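Got a structure for you, questions after.
Left out: one protein chain. Kept in place: all the others.
Let's look at chain A:
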Amino acid sequence: MEETNMDDCEHNRESEVAPALIAVHPTQKSVAVAVGSNLRVFNLQEGCSVSLVDNSGVHMHKDSIRAIQYGAEGKLFVSAGDDKLVKIWVTDSWRCISSVSSEKRVTAVAISNDGRFVSFADKFGVIYAVEIEGSHENQSVPNKKAVPILAHYCSIITSLEFSPDGRYIISADRDFKIRVSVFPEKPSDGAHEIQSFCLGHSEFVSCLAFICNQDSQQWYLLSGGGDSTVRLWDFTCGSLLDTCHVGETGLLQSKEGIDDRLLAVTDLCATPWGSLIAVAIQSLAGVMLLSCNLSAKSLHVARVVPIPGETFIPTSLAAASSSNQLWMVMGASTLCTSHSAPLACVKVLNGFCESNQDSVEHEARVLEDKDLPGSEQLLQTLQGSSFIEKDALSAAAEAVKTAMCNLLIKKQYPSENREFRKRGRNDKRVDKKK
């Protein structure tokens, strides 16, 4: 009995490790990294670090940040996580204009395209919306209460997005589900109308992204998950258009004996027309690039861009639609080793743009630290130091992987074990009496 208790403790501690996150302003004015409870922002226009101003009357984040996002126009930014606080920032002055409290830990956030609502999801599958009034004026808004608008039944929400046309709010969960709900005019009345479910993943869904058909202007959804697949959906009807198995490409064969569980897709980032889709995979030191042909509705692997010399396995990806750079971060909130400070390492891939599809294969390359925009200072701000030890990186990779498995993969008990656990039940006793 005691042994199992100890086991549980171990699991709890490990699942507390939060991966580092990255987000880029839509026109690449700034870049934000969240690691542990730290939110670090670098102003790319002026090449300097940003100091955050918090007038909301509530403290800064006190526990791991689990989700960050810029609004579509880049005026707003939200951060939220394990401390049950959703902080809304204006990006011109980097002031926190509102801190909304949640009853439970927050796992995902999104800002509606018109910038009027912030939506967030908690660990029990409930999704809330809160209206941001006066966000464009330079004044703080009262810390409002959020209203629940929809729920996945007791499942961790892993990703939350507004569709680019603003009509739907899309939520993905640990129970293999993607729900597309009509975002109502008055969110306080709830988002009752379900447009579709996108069902096809056979493990947790971890990330969502949108791409647009340049000719028809129709938007499509991409999703990645623990089943090592990236899937393409027509989300208005929930139909699965194509599936790309990242583990079966032959490009990841270099490491022997990798089982599928280690190839969970952890993040996705696509160019707007979908000609390049960057995929972060749990055991891949680098990024995989997929290409999507929307007229043929097919997804295929373009290539793998390795990151040489280091164990750099990105935990989060981001790109601004206006630039050709893919931002990657790897890191973890806490590590078991002597490093007490949270660790984050930032890399940039150049040549992440539409035209790069077939022609100039070699152009997509990872920048040297010294070639980064803002170079030394950028790394100082976002990483906390300009140099990161190799050992710390591999420890972070391991910690993030274990945490993700514990959080999102269902525990499998062997059937004998399950029977043993039921031994004291009344319905079992009947069998014995006869």
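Simple rule for what comes next: contacts are C-beta pairs under 8 Å (C-beta built on N, C-alpha and C of every residue); 3 or more make two chains touch, one makes a residue touch a chain; residues count from 1.
Quick note on the criterion: contacts and distances are computed from a predicted model.
You can't see one chain of this complex, but its UniProt record names it "tRNA (guanine-N(7)-)-methyltransferase", from the set "Glycosyltransferase family 1 protein", "Eukaryotic translation initiation factor 3 subunit H", "tRNA (guanine-N(7)-)-methyltransferase" or "Cyclin-like protein". Interface note for the absent chain: among A:Pro26, A:Gly115 or A:Gly190, the touching residue is A:Gly190.
Summary of contacts with the chain left out: across A:Lys177, A:Lys347 or A:Lys401, the touching residue is A:Lys177. Contact between chain A and the absent chain runs through residues 124, 126, 148, 150-151, 153-155, 175-177, 179, 181, 189-194, 196-197, 199-202, 238, 410-413, 418, 425-427, 430, 434.
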